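Encoded as structure tokens, the structure appears first; notes follow it.
For this view, one protein chain was removed and the others were kept in their places.
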Amino acid sequence: MSNVAPLLQVKNLRVEFPTRRGTLVALDDVSFDIAPGEVLGVVGESGAGKSMTGAAIIGLLEPPGRIAKGEILLGGRRIDNLRYEEMRRIRGKEIGAIFQDPLTTLNPLYTVGRQLAETMTTHLPIGPGEARKRAIEWLEMVGIPAAAQRIDSYPHEFSGGMRQRVVIALALCAEPRLIVADEPTTALDVSIQAQVIALLKRLAREKGTAMMLVTHDMGVIAETADRVAVMYAGRVAEIGPVREVVKHANHPYSAGLMASIPPLDRRVERLAQIDGAMPRLSAIPKGCAYNPRCPQVFDKCRTYRPDLINAGTTQAACWLYDTEAPRG
Amino acid sequence: MFAFIISRILQAVPVMLTVALISFAMFAYVGDPVAIMLGQDFTEAQRDQLVRDLGLDQPFWVQFATFIGHAAQGEFGLSYRLSRPVAELIAERAPATLELAFTAAALALLIGVPMGVYTGLYRHSWLSRFFLTFSLIGVSLPTFLIGILLILVFAVWLGWLPSFGRGDTVNLGWWTTGFLTVSGLKALVLPAITLGLFQLTLIMRLVRAEMMEVLRTDYIKFARARGLPNRVVHFGHALKNTLVPVITIVGLQLGAIIAFAIVTETVFQWPGMGLLFIQSVGAADIPVMSAYLMLIALVFVTINLIVDLLYYAVDPRLRIGRGKGGH
Partner (left out) sequence: MAAAVQRFLDSDLWWSFRRSPVTVVSAIVALVCILGAVLAPWIAPHNPFDLASLNLSDAFKPPAWDEDGAAEYLLGTDDQGRDVLSAIMYGARVSLLVGLSATIFATVLGVSLGLTAGYAGGHVDSVLMRICDIQLTFPSILVALLVDGVVRAVLPREVHDQIALFVVIFAIGISEWPKFARTVRGSTLVERNKEYVQAARVIGVPSLRIMFSHVLPNVIGPILVVATLNLGLAILSEATLSFLGVGVPPTQPSLGTLIRIGNDFLFSGEWWITIFPGVALIAMVLSVNLLGDWLRDALNPKLR
């Protein structure tokens, strides 16, 4: 993997929200790569900055949020400082997006066929007739029964799971190289979640599309992702191959997070839980943001903020793995 | 579709009946129509004859039914003040009011909607701020003062436009129109602005609020995430969704224009139904008042029906009868 040029590179990304009470730092020093065809899972509690990272990549941060520092590169080209019109040509064409709630992501007044066709005619050199033909093919590909008839149906005529399939078709129809999927199954029935994830995984593999899969469902990550990034309070706490992070997390936070997942292979009396709550963006503690909750905290954690450090199998932002200064 | 129209018409019936009941109660019980119609000298026999002719000796419900029957045919009796059939008076005045209301409504829609879209899209531009300040004044100024100010500036000081009347009109059958002569069109300008300004500002503020609301929705964000050009996102996806709630209120406002015409017609001495109505209120001319009330109710009910049909056309979610399988 390391010998392939990365498709997406996020370097030291910092996102700020200027507010009346001062500037909030929503993301700080976030760095990671995604290789072509690779699935990167991004996990963390609500408000950890997972969705914000996705929004920054597709260039749709909610105002007044803005990228204050860092770079985002797609295929080696910097995309974080593009003008709106240049970035628009990349959205949908190079980077597809899938949102959380399929009930609200489709325009209720347009047929699904029209929404698919307009996306394709915007980005691909094809006419309306060809777009309609391909729209039907896409609906078939995402598993909508009787696609040729359903193409002229409106979103409200589909169930939630079916709508999310339509959203997936919309995200993939211009054949982007990267998909940013923001909690694609959270709003769905549990019984449907597995189907939709399986579909997403299969299509991404068939088309060779890389994916940034934001979720808080560790089961989905374990099954789908190649690598996983754990986020905490706007920073990456740990990043590494999915097997390592799930089974042998190095960062105390990731370890706590993984311990709170019910194992399938054995019974446990009590699940582990992490005491306390993630700090608000306006009150991130000095030093390591996790230090007030960390069971292995020591002096240095309270003063200095750790960067990602090589921790053997993974990289972790934790002073425990700092070789230069032994713990004191 | 058919069932939808029928159900909407059925919903309008109680409203019309209630208004008819009020009209009838005014007609039959307010003042003494017999005394008014007979004047000073009359015999007991003449009186009884008139009571029988008017059906006033019949039970209440029979009288009411007769009233509705007559009303349906446009029969509202004689005006106390002018001693002419009410229907004739209204038919004479209707073209003036309808042309004025139509022009004002067109003005309000054609300017108000684009202004609302613009201020919704570019919230912080100086032009938006200017429009908003302007709209605040439009909402707070009473209609008659706007009329007076316009007359002062454009008729008295500048002398560009006439300040009263309809100008020259052309007869098209029973309809008289001011649209076909230069003086008729010039006479229309100030009254139409006066009548339309309030609705214009209201429509602008409404469209703006809805536009801002829609722009925050997920499907607009998703449309942007799909890389659709701004033109398509703003004027296709966003505007169409904005129209759904806007249609209802705009419909009601257009109905209100006909009623507000009373004030404008008074300021500009515009020979329409509103001026007739206000003269009738001053003279307690009940037949004209009750006929006008029924007519306004009919206009409102009709507009509501059209609004519902537009709604039906714009929003596919209402087309419940449509099968899940498409066509």
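When the chains are written out, they are named A and B in that same order, and each has its own residue count from 1.
Methods note: contacts are C-beta pairs under 8 Å (C-beta built on N, C-alpha and C of every residue); 3 or more make two chains touch, one makes a residue touch a chain.
All values derive from a computational prediction rather than experimental measurement.
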Quiz item: Which shown chains does the hidden chain touch?
Solution: B
Quiz item: Which one, B:Ala105, B:Ile151 or B:Ala225, makes contact with the chain that was left out?
Solution: B:Ile151
Quiz prompt | Touch criterion as defined above, residue of B:Ser183, B:Thr248 or B:Thr266 at the omitted chain | solution = B:Thr266
Self-check item: Residue of B:Val19, B:Val86, B:Ala238 or B:Leu276 touching the missing chain in the full complex
Solution: B:Val19
Quiz item: On subunit B, what residues meet the omitted chain?
Solution: 14-15, 18-19, 26, 30-31, 139-145, 148-149, 151-152, 155-156, 163, 252, 255-256, 259-260, 262-263, 266-267, 277-278, 280-282, 284, 286, 289, 293, 296-297, 300
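The criterion applied here is as follows: only the chains that are shown with their structure count from here on.
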Quiz item: Between subunit A and subunit B, what is the gap in Å from one C-alpha centre to the other?
Solution: 53
Self-check item: Residue ranges of subunit A touching subunit B (in the complex, touch as defined)
Solution: 58, 60, 84, 88-93, 96-97, 99, 101, 104-111, 118-119, 122-123, 146, 149-154, 156-157, 167, 170-171, 174
Exercise. Write out the stretch or stretches of subunit B touching subunit A in their complex.
Key: 217-219, 221-230, 232, 237, 240-241, 244, 314-317, 322, 324-327
